Structures are given as C-alpha cells and as structure tokens.
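Comments concern the structure below.
The other protein chains are all here in position, but one chain of the complex has been omitted.
The block that comes next holds subunit A.
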Amino acid sequence: MAACSVEELLAKAEQEEAEKLKTISVQKELDLDFDVGNLLACDKNRIESRDFKEQKKEDFLRALARDNTQLLINEIWKLPTERVEEAIVAKLPEPATRLPREKPPPKPKPPTKWEQFAKLKGIQKKKKTNMVWDETRVAKNEFNRLKNIARAQKIKTPGVGLLPRTKQSKDELSRAVSVAKTSTASAGRFQDRLPKEKPPKNAGKRRKFEPLIGDFSSEKQKQLELLKVMDSKRPKLDITKAVNKQMREEDREEAASKRKGRKGGAAGRPKGKGGKGKGGRAGGGKAGGGGKRRGKPGKR
C-alpha cells in the first residue's frame, strides 16, 4: 500500500514537473518578432476565427497572452545579466523600433532682424575658430617648460632678458632695459641716459631701517655722537654775533671816552681793546647762552 502510494506520488511529481516545463516552452507556427529593447514581441501567427466565436474567447485570449509573454521573458533571460543591489538585472539592448513622434514637429521660426538683414546683404556666417596656430606661443611654452625643469633641478638661470615674442609689453621692455643697464662692471652707475629718460625710481635695494625698539642706550649714544660732530662742524665763531658784539664794544668805548674826554680833558683816548681783534672774542660768540639776543640789534 505504501509502495504504491510512493510510486504514485513520484509519478505525480514527475507529471507536474513535465507540466511546468511544458508551460515554459511554447510552440508556435511562426516565431515572434522581438524588440527586447522596447520589451516588444510581435506575433504574426494566424488566429483561428472559431476561437473567437466560441464563448471561451476570454480563455483563448488569456492563453495567447500568457504564451507570448512567456516567449518574451524567455528572450529576456537570454540577455546578459548583472547584479544590482541584490537583484539580478538583465541588460536590455538598444530599442530597434522607431517610435512615432509624441508631439507635432516644430513650425519654422520667422527669421530674426539680423537674419533678415544678413540674407538681404548676402552675409554668410563665418565661424571663428579659437584655435590659432601661434609659433610664439609654442616658443613661450617651451621656454617655460625649460624654466620649470631648471627650477626643479635647482640650476641657476640668468635674469630675464626679452622673451622671444612678437609683441613685448612696456613693462617687459623697461625691465629688460634696466637689467641690461645694471649688468655692467660698476652696476650701471656710470651709464649714460637718453636725453628724456628719467632716472630709475627705486634704484638700489630696498631700504632697511633700524628695529623699532632697538637698544635705547646705543641709540642715545649715536645721537649724542651726531650732536658732537655737528657741534664741532659748526663754526665756533658766529660771525654776525662777533661783529655785533665788537661794534657794541666799540660804541661803548667811544661813549665812555667821550664822557671822560668831557670830564678829563686832553688825556689820549685809551685804545685798549681795539687791537685784540676777533680772536679774543671768539669764546664769547658761542657761550652767549641765556640772555643774548640774535637777529637785529635793537636799541636797549
């Protein structure tokens, strides 16, 4: 009893399997046309009219649809597959069928004002290419390439002269001129200039200043030294002062002697201080100090 049932079960399983397989394979008179890119299958097989006449046309249609879909899916399974995020995906080919237009074609636009004018004048559209063969550019590229190599390998290169270009800028020319001028034995100090050429503005190096908060005592020393030098250079004798002083002295002498003369009579005027000259008065010129005046001698 059990053996029979087992055999029966096996037979049933086989039958079912066969049926399943059967359903996958579909027999058709004519093969379908496939456009897998559009997921399209065209069935050109003849349809018997009697299938439609009977009541079970729904069943017939359903069966037909199922068969054709099965064939299409078979085709899809033939395609190369790839795995995208845990799903096996078939790579569809390009769609073969050309689909008709969705919207009507665009109407021709009326010509613009310029287009009308161009047509009138017969102007053709000339396309300007921005790629122009420029030999000087090629040369410049080469030059820069070599400079880069020199810089990378730390080879010394001479200062810039003129680059081999057709149009030099004023900047470059002036720089080249100044470089040429300075590259003499005396660093360009005795080079003649053209009649209207101006002397270079920042001739020489950048100025360097003392630090802002240097050594205060040394700064003080330097200033005092400078003052000392200035004092020594200044003439010890202030000529005008000396002369003025001398004149005043003489006036005083004359006044004194006049008084004495009136009083005393015939005693010769002591010429005393006339002979000393400027030397003796020298000390007085500088040490005038507090109360001495400068400028025009006013009446006291």
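What we mean here is this: a contact is a pair of C-beta atoms (placed from the backbone, for glycine too) under 8 Å apart; a residue touches a chain by one contact, two chains touch by 3 or more; residues count from 1.
We take it that contacts and distances are computed from a predicted model.
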Query raised in the report: Considering the UniProt annotation of the chain absent from this complex, which name among "Transcription initiation factor IIA subunit 2", "NIP7 nucleolar pre-rRNA processing protein", "Protein SEC13 homolog" or "Cinnamyl alcohol dehydrogenase 9" applies?
Result: "NIP7 nucleolar pre-rRNA processing protein"
Requested in this report: Pick out which of A:Ala187, A:Leu224 or A:Ala256 touches the chain that's been left out of the picture.
Outcome: A:Leu224
Report summary line: Logged for subunit A, residues touching the omitted partner chain are 209-214, 216, 219-220, 223-224, 226-227, 230-231, 234, 288, 290-296, 298-299
